[in-house]
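Left out: one protein chain. Kept in place: all the others.
On to subunit A.
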């Protein structure tokens, strides 16, 4: 008779920790004097940023300020026009196994021939050539572990198209986590979720990132759902940016300076209300801001 240690639940964390201690000082993301421009239009320049393992960074700013472009740079899909970018010590490149990616919630086709297991498994090796018939058992084990970490074991065998938006988004988190990434890039993952699901999904991302010591870059236009879990904020506006704790950045003075206009930030019952900047977007969209 074999006695398995009862703490299989914590195994991934231990593994990830080991991997990390091999290079304790290496930031998960390092940008140095980074610049990105399209033609003559500069999105941002002189961007220096270190994001440490386990840190949660919210990336905020109006449409067209280059939030999504920043993610594309880290994913190796867009090249910087100046400066350097490193992911866990290596230059950014396409198909990076050290990065997990959580997209906006878009409902998957109802009729898709795909189960939860398959979706998560694609996050592990979907970018590799071949059929993937070899190493199926190990793959299944890792997929199961990822599903367990987001409490979605039940979705493994279910057709993804029949799951709700919140359930699909939990699968997305498992899909991003399954390869044990050092960096989690989240591109508005809360969009089109209701507030209770927003809260649950952002909490889940933060917990899992801390557990696995992965750095999180969380692009969002709404800071409130993630405010309780944010360590630092990167706020981008018209080529300008500020980096700091939520208190340092999300105040009337800093945002007024960034936007170059009167911006009022108030705390109302633990929520941040920003008036004069983003909140006004519905009435007058800033230049180049249709997306």
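We take it that a contact is a pair of C-beta atoms (placed from the backbone, for glycine too) under 8 Å apart; a residue touches a chain by one contact, two chains touch by 3 or more; residues count from 1.
The rule is short, and it goes like this: contacts and distances are computed from a predicted model.
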Name under which UniProt lists the unshown chain, selected from "4Fe-4S dicluster domain-containing protein", "Zinc/manganese transport system permease protein", "ATP synthase subunit b" or "Putative 4-coumarate--CoA ligase":
"Zinc/manganese transport system permease protein"
Tell me which residue among A:82, A:159 or A:203 touches the hidden chain in the full complex.
A:159
Hidden partner chain, residues of subunit A it touches:
75-77, 94-96, 101, 103-104, 106, 108-109, 111-115, 118-119, 122-123, 125-132, 154, 158-162, 172, 175, 185
